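The complex is shown incomplete by one protein chain, all other protein chains being positioned as in the whole.
As written, the chain order gives the labels A, B, C and D, with residue 1 at the start of each chain.
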Amino acid sequence: MTVIEDAPAPGAGRRASGAKGFGRTLLRVLGLPVLLIAGWWVFSVWSESFYVPTPPRIAQAFAETWFSRRLFDDALPSVARLLAGYALATVLGVGLGVPIGLSVRLRAAAEPVLEFFRAIPPPVLVPLIMLLAGIDNGMKILVIVSGCVWPILLNTVEGVRALDEMLSDTCRVYGVRGWSRLRHLVLRGASPQIMAGLRQALSIGIILMVISEMFASSSGLGFTIVLFQRGFAIPEMWSGILLLGLLGFGLSMLFRMLERRVLSWHWSHRA
Amino acid sequence: GSGSSEGAGGKDKVTAGVIAIVDTAPIHLGKAKGFFDKQNIELAITPVQGGAAGISGAVGGQFQFAFGNVTSLLTAKEQGLPIKVVANGVSSTGEEGKDFSAVLVKEDSPIKTAKDLAGKKVSVNQLKNIGDTTIRASVRKAGGDPSQVTFVELPFPDAPAALQAGRVDAIWVVEPFVSQAISQGARPVAWNYADAAPNLTVATYFTTTKTDPDLVKRFTAAMNESLRYADAHPDEARDILKSYTKIDPAVIAKIVLPKWTTDINRESIQAIADAALGDGVLKQKADLGTLLP
Amino acid sequence: MLEVTGLKKIYETTGREAVGDLTFQLDAGELACVVGPSGCGKTTLLRCIAGLLAPTAGTIRVAGRPVTGPPDDMAVVFQEYGRSLFPWMTVQQNVELPLKEKKLPKARRAELIAESLVAVGLDDVPRSYPWQLSGGMQQRVAIARALAYEPQVLLMDEPFAAVDAQTRAELEDLVLRIWQRLGTTTLFITHDIDEAIYLGRRVIVLSSSPTVVVEDIKVDLPPERDQLTTRALHRFTELRGHVYAQIQRAKDAR
Amino acid sequence: MLEVTGLKKIYETTGREAVGDLTFQLDAGELACVVGPSGCGKTTLLRCIAGLLAPTAGTIRVAGRPVTGPPDDMAVVFQEYGRSLFPWMTVQQNVELPLKEKKLPKARRAELIAESLVAVGLDDVPRSYPWQLSGGMQQRVAIARALAYEPQVLLMDEPFAAVDAQTRAELEDLVLRIWQRLGTTTLFITHDIDEAIYLGRRVIVLSSSPTVVVEDIKVDLPPERDQLTTRALHRFTELRGHVYAQIQRAKDAR
Partner (left out) sequence: MTRSAKLGHGLAGLACLLAVMEAVPRLGVVDPRFLPPASEILGALAAEVRTAALWTALGETIGGWALGLAIAFLTAVLIGVVIEVVPGLRAASHSTIEFLRPIPSVALIPLATLLFGASLGSTLLLVVYAAFWQVLIQVMYGVADVDTVADDTARSYGLSRWSRIRYVVWPTALPYIMTGLRLAAAVAFILTITAELVIGSPGLGLEIQLAQSSGAVATMYALVVLAGLIGIVVNLAVRMLERRVLAWHPSVRGEVTS
């Protein structure tokens, strides 16, 4: 016999009530990270490896490295490029994904080409992008787009393909066509999958932000990390990775807030 | 640990992490010629992507020996990594116009000499490495202000295209891209390796302090023999390039080979270290005693 | 207004013949009820008329034009009412969407929505989402949506299956009222034989597969219908018995 | 067997009181029908009994044990029959799944599946997927699944809403037969008053919100029921009129 459970869906987190609830939330959020840090600590002390510094050493490096002008000179431009690339990828991914998902013919024609480009590693695509878009911000944003667009595109295509037939029939019958069909049926119906894609793309975007800054760069968060790595400043390098993780965490929190709004209907009727 | 193990016939199995570029022809040639077998070393060459990867691999125990440029080694040493140079790697020919590394501009560029690089955008393959240090030396030598040069990172293979497209004012490349770019209409304005120091030692082979000293001795002997042989037989060196790179044979015939000497030029390394300290690439005065043999 | 000629539909995935050979006509402003055993092809017929399913053979004409896609000015209440409501829209938005599409001015839309929600007894929940409603309430939202649309052709697939007897009677009268006011050509699928006779001016009885029209009964009751008096008529009971026997025959023929 | 005491359910999302204060009991092997206006809380009641919804107040006991999750040996036919069938399973697999869970041997399972599919008239489509079936057929799959399970407690939420009159009569008799054979405690929600009286030994009439039991009617008809004779009894007509009036009252009280 199983217990009645109120499994919260992503984005449908239940508001914790009172001090006890707050404590439990804190435990939930911090429990596993604390465990992991402790594990790392033990490992770093035990292995004494040059590449695995202890947490205090990383924390120290973090403070020294990032509580300075670097945050504005390196981190902020990176984040700006990331957001620009992400936005562009969203427009492209959804813009292409909807027609491809809706039309069997278009899907058949486009799929091999898309799969072709999707399989090409962004690092080897960089020279080509540099040829076409130069070596400045444009190139870096394009590199981010070149990776981010795939999860969004794929999920949009799949989401659109899986629309409930009953709903599309209803639209057809009531003459809901064109833009309004797109807005009221296609985008809303596919939004759970599109959101999954956007979430994937967010972390891929951060990865590509780093990769894009490995070429033709002289500043940026990714560049700084690579520079530390090449300069064997290992604690500083880990501090950069830590910052990346924090950045990803922050962005994903923002994303969750957005998602909670967009998909409120979905989670409440699923949960 | 040293990681080497007794191979077939009592030979030491040794892995070397080496970049697959023109500079490292001697080790490939030496292996082909059996110089390492002669020293009871069964050598496996693993291509690596850059000097830093070689150093990580050596410290991590994947390679017993590796190849890296002096700035990378100095940086690693400064961070306290237990590395030790065992043989010379590659040296500048020291002759302007006939070296394997150059700074190039577009044919119609207003830049005529290294002095004009001040205030311009110059590409190097890695920032804060041997490229910017030696180019600054060129500018300084030509009477310009090295602090006015802006460096951007651009891998060697992508640099010629960026130059032609006008994305940068000048590029630094090494062979085979020097020959290639010149044939595409680029014009050399500085020979940074030749300018930095006489007979500059650009890169060396190194190991970690944990490696068995006897093995190091034998590796050094084999390596030196390889270097001598390669330097003496440039045609065979060009030939071996075909086996581990994909450079067009027509280009191979034309490229300028570096100088492969067994002599590790301590003064030139000191000069690089001092310049790097001045530029802020290094933070402390380098102690060459523990790095060099 | 609505002509179905030699309609045949075979579902390709299963090779099942859902509709065998159907021919009938509806004049403009006529109200016909379709009855038949479960699984005989009523929904399939409706989807073909609505232009949602391509017939395997035969033709369908609505207002003289052959159907190749959903005709204009047609409203459908689907049997799967629950799935035909947009879960991301409130009751009100669900009813409003087709009206927006019709480019009605806002004030008129508000009027129609309010009217139709009152008519189906849902004026107290316009801001609820479909999944916050009971089954019968969801079905009534779908009905309200179709009625607010003021269509020329109205297709309804067992629209009152999920509501209680009293609400059902009210909704039946609502459909009759609207039909009389707007002259909507209506095809009404139902399992309730009483309902078919009470509502329809004609009752089309289908056989189970191969589906054909077993009988096309003209309901010769007085045009003004009333829940109490009409149902109490002797002719009503006669017709009911007749239709029941026909369906029984249609089903047993299998 | 089934005790509902002071049951109250408020949906948090909307703050709507779906069930006000319900108290009734069912003895083991009893068959009771629940009727009430659309949206009055019948489905909510059923979901609380099934342990799928936690009541806001009050308790439910099945076989003496308080319900905190779905009780053992219970089968449910949901009002949303379409969504309760697994689209990735064939008809046969849908019926078989709970039997597998019960760890019945393969031969017995095959027997039960075949029997129940024949009983609901679907023995010709065991390999079809639910979305290849008509609405009524889907509903019958859900019924077959519940019957094959041979539960001790059977909850049915308007299980015959989508089938034609004749099939409905057959299924009613099927439920009665099975109930008599297995002594299943059965709670049957319906909108059809005739059906409630024909099937039930008791009819529980609910009011619309705040939902309470308006009347708990004992059906004093002969235990052996027959579609023709039972429905023709004078007492049957009397009871029908009585229940109809009660629902009308319950609805108008709002």
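Everything below uses one rule, namely that a contact is a pair of C-beta atoms (placed from the backbone, for glycine too) under 8 Å apart; a residue touches a chain by one contact, two chains touch by 3 or more.
Everything numeric in this text was worked out from a predicted model, so none of it was measured.
> Of the residues B:A32, B:A221 or B:V251, which one touches the chain left out of the display?
With B:A32, B:A221 or B:V251 as choices, the missing chain is touched by B:V251.
> List the residues of chain A that touch the chain left out of this view.
Counting only chain A, the missing chain is touched by 1-2, 5, 7-10, 13, 25, 27-33, 36, 49, 51-52, 104-105, 108-113, 115-125, 127-128, 131-132, 150-151, 154-155, 158, 161-165, 192-193, 195-196, 199-200, 202-204, 206-207, 210-211, 214, 222, 225, 229, 234, 237, 240-241, 244-249, 251-253, 267, 269-271.
> To test your reading of the contact rule: which positions on chain B touch the chain that is missing from view?
With respect to the unshown chain, the touching residues of chain B are 17, 19-21, 46-49, 53, 56-57, 60-63, 155-157, 160-161, 164-165, 176-177, 180, 184, 244-248, 251.
> Tell me which stretches of chain D touch the chain missing from the display.
Output for chain D: 47, 50-52, 69-70, 72-76, 78, 80, 83-89, 97-98, 100-102, 129, 131, 145, 149, 155.
Quick note on the criterion: only the chains that are shown with their structure count from here on.
> By Cα centroids, which chain is closest to the centre of the whole protein?
Chain nearest the overall C-alpha centroid, as shown: A.
> Rounded to a whole Å, what is the gap between the Cα centroids of chain A and chain C?
So the centroids are 48 Å from each other.
> For chain B, what residues touch not just one other chain but two or more?
There are none in chain B.
> Indicate the residues of chain C shared as contacts by at least two other chains.
Answer for chain C, listing residues that touch two or more other chains: 80, 83.
> For a test of understanding, state which residues of chain B touch chain A in their complex under the given definition.
50, 52, 55-56, 59-60, 72, 75-76, 78-81, 123, 126-129, 150-155, 157-158, 161-162, 165, 167-168
> List the residues on chain A that touch chain C in their complex, please.
Residues 164, 166-167, 169-170, 172-177, 180, 184-185, 188-189, 191, 265-266, 268-269.
> Enumerate the contact residues on chain A facing chain B in the complex.
50-51, 126-127, 130-131, 134-136, 214-218, 223, 227, 229-234
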